Structure formats: C-alpha cells, structure tokens
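The other protein chains are all here in position, but one chain of the complex has been omitted.
Think of it as A and B in the order they're written, each chain with its own count starting at 1.
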Amino acid sequence: MRRDIKAWYYLAPLSLLTILLGLASGPAGFGLLADHQVMSIRLPRVLLGLLAGAGLASSGAALQAALGNPLAEPYLLGVSGGAAFGAALALLLGLSAGLGGAVGLPLFSLAFGLLALYVVYSLSKVGSRLPAETVILSGIIVNAFFSALIMLLLALAGRQLQEMIYLLMGNLGMIFGAQSLYLLWVCAAVIILCTAYLWSQGRNLDLLSLGEQPAQSLGLKVEKLKVRILLASALMVAAVVSLAGVIGFVGLVVPHLARMISGPKNSRLLPLSVVLGANLLVLADALARTIAPQEIPVGVITSLLGVPFFIYLLRRKKRTAL
Amino acid sequence: MKRSLYFIFLLFLLGCSAQPRPQIKGFLTITDDLGRTVSLGNAPVRIISFAPSITEMVYALGGEERIVGVTAWCNWPPQAREKTGVGDMINPNFERMVSLKPDLALMIGSAPSPLLKKFEALDIPVLCFKDETVADIQRALKVLGQVLECPSRADSLNREMDLQLAVIKTAVDQVAMEKRPKVFAELGSSPLFAAGDSSFIGQMISLAGGINITGNIPSSYAAVNPELVVKNDPGIIIVLHPQASRKEIEQRLGWQNVPAVRNGKIYPGLDQDVILRPGPRFTEGLKILHGIFYAP
Partner (left out) sequence: MITVTDLSYSYGPLKALDGVSFSLPKGKVVGLLGPNGSGKSTLCLCLAGILDKKGSAGEIKISSQDMGSFAPEELALQMAVVFQDNVFSFDFTAYEIVLMGRSPYLRPLQPEGPEDHQIAEKAMRDCDCFELKDRPIRSLSGGERQRVVLARALAQATPVLLLDEPTNHLDLKHQKQILSLVRELAANKGVLSVVVLHDLNLAGQFCDRLLLLDQGRLVKQGTPEEVLTPETLNPVYQINVHKIYHPVTGSPQIII
C-alpha cells in the first residue's frame, strides 16, 4: 500500500484525538467540561488552530513547489512579516473595530504580505531560477525591512502597542469576541477555497517545481499559474495573520514532515500537510494554554520547534551538496 | 534589538567617562528608593517629572512653579499639560530635556533606567521613586516634601490619605472574606489582559474590598485566557481600557453566564487615571471601586 494512504489510517484517529485534546486543555481545568460556557471559548480556538495550521502548512507546501525551493516558507520569506506590518498598520489607523476589523485588517495584511512576496521573488530571481540561497537572503532582507517598519509602528503606537506585540508573537487567544467569530468564518472560507485550489493544481505544482523552462515546455502558462499560486498562498497567510498573528515555521516544518511520508507529489502532499499542520498547531496551542496561567504565544512554541528542524534541513542540504 | 545595542554602546561610553565626582555639600542629601545617595547643592527650581503620578504629587505639594518639563502622559491637573513635553521614559526627547537646563529629574522605576544613567553622566541629579504600593506613594510624597521645602504639607497629605484609607478599611473589615465580591479587572481585550495581586490595581481591588480573580498570575500584568474569567465567576467586571464596550463584553463567546454579565455589573468608562495611577489621588479611585463593589 502507498505510504501516504497508510498514513491516513493513523492520521484520522490521531486528528480526532488532537481535537479532543485541544478541547480538553485550558486553565479552567483539563477535560471535556460540563461547563459549556468554557467549551464555547475553547471550540472556536481549536477551530482557529486547525485553520491556521492547515493554511500555513498548505501555503508553505505550495510556495516550496512554486518557487522550486524546499526552504521557502511564508515566515522565512517575509510574507508573514509583511502581513503583520499591514495588520499593525490597520490597528494604528483604528481599523480594528466594526467592519474595519472584519475587512480592513485582513485586506491590509494581504496587501503587504503580497508586496513582501513580490519583492522577495524579484530580488531572488537569477535568470529563470530561484536558487535556495538567494531566496533565503532576500527573505532576510525583506524581513529586516518590515521589522524596521513594524518597530516604527510600535514607536508610534499608543494604546494599540499591546495588541501589536501580541500580533507579532503569534497567538490564538484573540478569538473570544463575537466580532472575531465573523472574521473566523471569512478566514475559514479563504483557507478552504485556497487550499482546494492549490490541491486542484497539484500536478501543475509538480511541474513548476522542475523550474520555469521545463514547466513551460510541459504546457504550463508559467507566469499566470505562479501568480495565482503565490496569490493563494499569500491570501491564506494574510487570513492567518489577521486572526492569529505571526506563527513561524509551521509552513516549513510540516510540508517537510509530510514529504517524508508521501513523497513530493503535491496532490498527495497537500492534503497530508493540511492535516499535519492542523494537528501540530492545535497541539502546540494546547501546550501553550496548559503550561502557565498566562497566555504563552503559540508562535513562540512553533519557533522553538521549528528552528532546530530548520538547522537539521540546512545541514542535510549541505551533506547532499547541491 | 537596535535600541538595546544602542544602550549597551551608551553604557560603554558612560563606563569610560565615569570619574569620582566631588561631593557637594549644600541644600539636601537624600537616599532614594534605589538606594542611591543624591546631594542637592541648592533647592531645585527647574524640575523635569518623568511620570504622571509624580507630576500630580508635585502639584499637590504646590510645587508647580518649579516644574519645567513633563511627559506626554502628564494630564493632571489640566494645567500640567501647558508645561513643556519631553516625551516619556521609553521615547525621551533628550535634547529638549537638556535645553530646559533642569536641576533635578524625578523618575519612577525599581532599577536604574538608561535615561537615569544619561542624566547622571551630565551631572544632573536624579531621584528615582518606586511606585508599586501605597507605602511607596506616601514615601515619595515625604521625600518630595523635603525637596520642595514643604514637609508639613506632605505630612498633612499623608495624614489625609491615612484617614481615608482607614475609613474604607473599617468598612471592608466588617465584610467576611467569602462575602467580598469577585472582581475581574480588564486592562486590555486583544489579547485579554489582567492584573495580578502584586500590581497596583491588584492592591487597589483588595483595599477596596474586592477579590481579584486573576490575583494568582505570577507577574503584575499578563495576557490571560478568557476561560479563566468564565471559570472564576466574577460578580463585577471593571474595564480599565477604552477598547471594550459593555455590549462587546456581553457578546463575548461563553461569557453569557458570568454573573457580572448576567447581572449587568460591567463597568466601562471609569476614570483610569485615579484607579490605575499610583499618585496622590488614588484614594479617589479607591472610593470609586469601593462604591462599585458595595453598591446597594
């Protein structure tokens, strides 16, 4: 039997367990509590965890294939940073309340996430290729630029400061207001549609990962397709950022784990990444909610897990020596 | 990151230039809350205040003539806004401060700040006050009384505070611990921010006879999970930030059965400056809170 199909037999019950664990964890006590008020706080949070994990993982997988670079990731590429700047700017402009919160903030984070992605893309393109090294370097530069802009906003911010800082740390704890629930539905729609689109383009993603010239000779409208895929990825990142802030490394770690199981074929990789990503983030957040009475930002936990993994990937890459 | 590098660089410069300074004998020698010994040659007449609470104290002591600079946050009394603004301790406008030719800077904090060291390097005396407890407030008033040459006024202010504290304490002491209202003090809503017992507002709540439901969080202030609020059944929610309205709180997921929400005991729009600010008006804040906690 194909390994990825076998994996699904384990993943299905595991996902159920993850969701139960997510619903059972929290400072109000462990377990599926009879207090349905507490559960009605936990449920949207678990939903957000599932969505954010799924969105980040599928956007990571798609970016890796579309850019033909296994180190591509929304966080490392500065997309998350750009989106976070957009969101922080929206906060500073007072767009977080009412209609602005449901539309303005995501639109701002989308616009700047796309800008970041475009800049990285054009900075790192050498001929028709996107070499791993230049992609990472441009990502660092773009990240540095947006960090500086974010610092500027932090300096200008008054009472929005706290909110901005938590946005930058990545946190699933912002979802308890009635209004953020609307945003959750919007983002759910975005993430589901974009993931479905990317999955439908699975074969084309395979071809794109061969490079632009081979992909075109195999019948792809490369530029058009790339734009659409990058747009879908950035849309999902912006959706996640506007609800949960910057959560790093999920988009890097998860597709790599999934690839070890399914191989690089994107039609198999994407669904696996989506489910693994959703599991990972819900588990990380369950941990974040349990280890201390305060809110520990889940982005801290994913980064603590992600950085060693990134180092491992870099070392392995060095060994196989390009 | 950049800023901390900058500070390290600054500290390095200071380290190079530190030389034993001659002791000035003169007007007053004080040990401040950081244990620093500060000597003032003359009575200070050009003072910069770096905290709204300190500004209020100086005004309460009648020393407003001697203030030349205040922070952007110093909004009480209203006349204080007419003084020259010098930024705040995080974003100080250092040039403007120096151009005011201050002969004393008043700061708050429990450790020497970079700004403090900058002033020391310029040989401008700095007094640093802690602002965490009622005792801190009263000690600061006493010291400022000496500095502003009105010790008796400081004493009478402190006596007045003691009196008002005693009145509330007597009332509160009559209520058994388990009968005191459970209070959630909300300091921010995205994420939800709460105060621990060690914070000033935490002390205010217990002085006013309430029980802070987030009292056991390990730091003064922290983001908390909203389910903590729901689990602890606060009978009163005081909202000490402008972002959340009563309606928004009522609509929060899972908050409908919180007693404070059910009974409409949500209090937005409180005067944050008297409740949160460890200054001379804190007893007013205390009265407001006591009034809310024991409303008939």
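The rule is short, and it goes like this: a contact is a pair of C-beta atoms (placed from the backbone, for glycine too) under 8 Å apart; a residue touches a chain by one contact, two chains touch by 3 or more.
All values derive from a computational prediction rather than experimental measurement.
Novice: As a test of the contact rule: which chains in view would the missing one touch?
Specialist: Those shown chains that the absent chain touches are A.
Novice: Which of A:124, A:209 or A:242 touches the chain that is not shown?
Specialist: A:209
Novice: On subunit A, what residues meet the omitted chain?
Specialist: 64-65, 68-70, 129, 132, 200-204, 206-207, 209-211, 213-214, 216-222, 259, 263-265, 267, 320
Going forward, only the chains that are shown with their structure count from here on.
Novice: As a quick test, compute the distance in whole Å between the mean CA positions of subunit A and subunit B.
Specialist: Each chain reduced to its C-alpha mean, subunit A and subunit B end up 40 Å apart.
Novice: Flag every residue of subunit A that touches subunit B in the complex, lowest number first.
Specialist: Where subunit A meets subunit B, its residues are 26-29, 35-42, 44, 96-97, 151, 155, 159, 162-163, 166, 171, 173-174, 176-179, 181, 289, 292-295.
Novice: Using the touch definition up top, name the residues of subunit B that touch subunit A in the complex.
Specialist: Of all residues in subunit B, those touching subunit A are 2, 91, 188-193, 216-219, 222-228, 230-231, 241-243, 248, 251-258.
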